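Here the complex is missing one protein chain, while the rest keep their positions.
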Amino acid sequence: MSADRPAPSPGPILVVNPNSSQSVTDGLSRALERFRVPGGPAIECLTIAEGPPGIITQRHVEEAGLRLADLAERRPDASAFVIACYSDPGIDLVRSVTAAPVYGIQEAGVLSALARADRIGVIAVAATSIPRHLRYLRRMGVESRLAGELALDGLSVAESGHGEAAFAQLADRGERLKALGAGAVVLGCAGMAAQRARLEKRLGLPVVDPTQAAVAMALGGILAAAA
Amino acid sequence: MSADRPAPSPGPILVVNPNSSQSVTDGLSRALERFRVPGGPAIECLTIAEGPPGIITQRHVEEAGLRLADLAERRPDASAFVIACYSDPGIDLVRSVTAAPVYGIQEAGVLSALARADRIGVIAVAATSIPRHLRYLRRMGVESRLAGELALDGLSVAESGHGEAAFAQLADRGERLKALGAGAVVLGCAGMAAQRARLEKRLGLPVVDPTQAAVAMALGGILAAAA
Amino acid sequence: MSADRPAPSPGPILVVNPNSSQSVTDGLSRALERFRVPGGPAIECLTIAEGPPGIITQRHVEEAGLRLADLAERRPDASAFVIACYSDPGIDLVRSVTAAPVYGIQEAGVLSALARADRIGVIAVAATSIPRHLRYLRRMGVESRLAGELALDGLSVAESGHGEAAFAQLADRGERLKALGAGAVVLGCAGMAAQRARLEKRLGLPVVDPTQAAVAMALGGILAAAA
Amino acid sequence: MSADRPAPSPGPILVVNPNSSQSVTDGLSRALERFRVPGGPAIECLTIAEGPPGIITQRHVEEAGLRLADLAERRPDASAFVIACYSDPGIDLVRSVTAAPVYGIQEAGVLSALARADRIGVIAVAATSIPRHLRYLRRMGVESRLAGELALDGLSVAESGHGEAAFAQLADRGERLKALGAGAVVLGCAGMAAQRARLEKRLGLPVVDPTQAAVAMALGGILAAAA
Amino acid sequence: MSADRPAPSPGPILVVNPNSSQSVTDGLSRALERFRVPGGPAIECLTIAEGPPGIITQRHVEEAGLRLADLAERRPDASAFVIACYSDPGIDLVRSVTAAPVYGIQEAGVLSALARADRIGVIAVAATSIPRHLRYLRRMGVESRLAGELALDGLSVAESGHGEAAFAQLADRGERLKALGAGAVVLGCAGMAAQRARLEKRLGLPVVDPTQAAVAMALGGILAAAA
Partner (left out) sequence: MSADRPAPSPGPILVVNPNSSQSVTDGLSRALERFRVPGGPAIECLTIAEGPPGIITQRHVEEAGLRLADLAERRPDASAFVIACYSDPGIDLVRSVTAAPVYGIQEAGVLSALARADRIGVIAVAATSIPRHLRYLRRMGVESRLAGELALDGLSVAESGHGEAAFAQLADRGERLKALGAGAVVLGCAGMAAQRARLEKRLGLPVVDPTQAAVAMALGGILAAAA
């Protein structure tokens, strides 16, 4: 398309929080405010109301995947989907039901961090998620670049996103990952964006919020298509 | 930073073409026009005038790296650097002389394609570059996700970016990569952006222009920092 | 437990066909007849009646996973579960809802073939499944031992399991995998067991039926527990 | 073969202990008692009388391999061979002299554990064996799934198989492997089967005896051939 | 040791041909003539008279290993051993019985070629050896750098080492490996040294004779020890 004619308005980027917590979704939306650029796509942050309060169990993950696919089918207007849960629930499924690009935040967060540093670290909210994440990194074929993954202790998803206690744990885990050789750190959850900048400053390393990373990729694809 | 106050204007994203061809730089700039979003950073596309007409030899690559580092040192105002040559010349060096994020377009292009498909293909301008690219993918630790890399035949960088003859070759290589299992294709050169959309439509697969991918990542980082 | 007292009777091995085709389930049951050893566990082959006629799409895979988990929760008497679909639908989920061993037939078939030969080949029913299988092999971390995977052409799951036309294709694919270096061949579907022995004789290579392989592992675990 | 006619009686599974210790062989035989199913193959556990008391040195390993091959050549009646030493001595050689399936207990134990958990741990009898095992896992191409391997301290093969002192060490190593992320544990020796069930209960993880795992695979192959 | 006093004369490098063919050993000795440097160690090329005429079967490999270890034990005067058979028979065993360095020619040939080019090719004498070689490369952990391995057709080890017919096949295989991306070629047998220089000239690529490579490493170790 020639650059001197306005592109038809692209459909929105749908950022879908598969848990039912509206406050988490509101946090996502705030973290993405700057990505709502004039002339660019809308960025809608959606809550799946029938989801569980948090995606904790493997059943939560699988059910979230189906709900995300249902939503994708109902929204042919979307120009991209972002699955805003670090387990990337339903990523293969959602890709199979829509022609629009589908970004999982674990994939996008990890791949974006790999563009910043040779070896990376991940901070998970809970230790129980780490085996799932490692399995996914092996599937991605990038585990040779993981310096380590460490979990917070005793915090919920919501609690991890703000407050001094959470920050202290994030800083501790970040320092330990740095000692293990991490040159960049990925926040391994959708709800930690508000801690990103402060943690980056503290560590002196790039800290990647995975939802922002996924939206940046989605936005880039849309801008490229309009070029 | 609170979202209701304007962020201080970020410095520009510098997209640096290490060859001396202004027409290539102009093409880059056109391909990035849509990424110049209101309120976002300027995107300056620079030519290194003392560079060679094209980055062909390994010496070109190495000299380009040093020139890129010199430029990075002269531009502390930049909020990000994009090395707009698919050999990612000087990526380690430039990272060592600036605190700003530095994106290589091979890294960014490949990593962005990996966010779209399980296995990817790459189209190089010339067969002689393929060993260098494969070596780099091994260093990146992602070679298990390469379906294949194929080269155009008898075209210069400039010629690869437009015209029916070039497109016919791109389509042929893309179809062959698809047959090898590629679910997305990376354009393995800075100068092919103008062919991207048409090729994507022809192949029915995501086609990633690596400079656009790198700028999307750079833009995302800046928007995240302002969030 | 001492060997001179009879072990308490173990619960059954549940072999669950997640598609609704009773004839496929009946074929599974026939292929497992010899595994019903005196004193050993019953081997129940179940059909998920509300499943689709075949597990074709990614949605089929994901929905099958949830149904399998539901069934697992309803059958605490089972001493092992075998997911009798080569996509191993719901394997992480079923494992999360039961303490009994859960075997996926892709995992069991591939791992059993790896106990017979250094490099293996897989015959898929349909080409569209191959990317899913390759992704799974990467997750398993064993892709360096795959000589190749080839698909039948134009046959349904049911058709692949009997008849000369299907056998001719199986033999052709097997010979090609052998030429690629495969020292054993895995039948990449739950429905091909009736072709196994003939194909093995034809190729002069071990041919592994994945459901039999999974049941052998499940049976072995039960016998070991009784030892 | 149709299921309504009795299969010709299959030849025995030969489980060969390459050391000269009859008591180890007797222990193997006890651990396999439940695998002697009515109508199934005999399971003969053999001692190689001219072998050393234990397979300790690399020379022991190599000589064991040749003796195992000699035995395999003398026993064309066997329907399968199990090499009951965790170094899998002579596995390539025995496979080259017989058309019957040949299972090494390290391969079978590891592969069976991989069917139960994403990452596994191994308990070796002696630290000196670990480099040999790791080299073998690399050859198998599965080292990315090893959480760790730890050795007992100061115990002979025979001592490792019973008694409180040995169990205490097994439990300690198992707990440490669990902390390293192992989801299943392989007993890295032919002589520990009698500790398996108790250790499994203690750890809350599947514990695989490798000889039982190999016999289960061998039995499965024979039952499949009779199906 | 100070450089101004003569070093005590080092023991010989023993290059052991495990087959009984004296003509092969004589060829090895000729190929190593230039490595017998004044002041350096003697290079003795030995034939194992009780070996088979060629190392063809896996049993040959294993028996060769034991004979090599016996020889190593009888020659404590040796300053290094070179196992001059591309299957590296007995490499673990010989290392276990002597404190002197032990070089396998496959390891040395491959590693030396990797010091010359990013990806390498191998020419085997017979197709039946290729699976064994590939398994060994996986154990070495370097298979990602193999461009390919191709076999000669219908030639014995002795025939491969001279003559136009053999050279024509070598040149053909070399050209095909080059087309596959090999930047250096390893002669995958102890008997091809006399063809090395001519093949290197023909291909325009480094061609590595593995016995020369192993002796160079052995010599280097001795010279370093004397430094």
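A, B, C, D and E are the chain letters, set down in written order, and residue numbers restart from 1 in every chain.
Keep this in mind: contacts are C-beta pairs under 8 Å (C-beta built on N, C-alpha and C of every residue); 3 or more make two chains touch, one makes a residue touch a chain.
Just so it is clear, the model here is predicted, and its values are computed rather than measured.
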| item | value |
| --- | --- |
| Residue of B:9, B:22 or B:57 in touch with the missing chain, whole complex considered | B:57 |
| Chain not shown: contacting residue from B:12, B:27, B:65 or B:221 | B:65 |
| Hidden-chain contact residue, picked from the options E:170, E:190, E:203 or E:219 | E:219 |
| For chain D, the residues touching the chain missing from this view | 130-131, 134-135, 138, 143 |
| Residues in chain E touching the chain absent from view | 1, 3, 7, 30-35, 37-40, 101, 103-104, 107-108, 111-112, 114-116, 140-142, 144-145, 193, 196-197, 206, 209, 212-217, 219-221, 223-227 |
| On chain A, residues whose C-beta touches the chain left out of the figure | 118-119, 144, 181, 183 |
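As a convention for this text, only the chains that are shown with their structure count from here on.
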| item | value |
| --- | --- |
| Steps in the shortest chain-to-chain touch route ending at chain E and beginning at chain B | 1 |
| Chains in simultaneous contact with chain A and chain D | C |
| Interface residue identity across copies chain C, chain D - same or different by half | same |
| Rotation, 0 to 180 degrees and nearest 5, that superposes chain D on copy chain E via CA atoms | 180 |
| Between chain B and chain C, centroid-to-centroid distance (C-alpha), Å | 44 |
| Inter-centroid spacing, chain B versus chain A (mean Cα positions, whole Å) | 23 |
| Shared-contact residues (touching 2 or more other chains) in chain E | 135, 138 |
| Every chain pair in contact, whichever chains are involved | A-B, A-C, A-D, B-C, B-E, C-D, C-E, D-E |
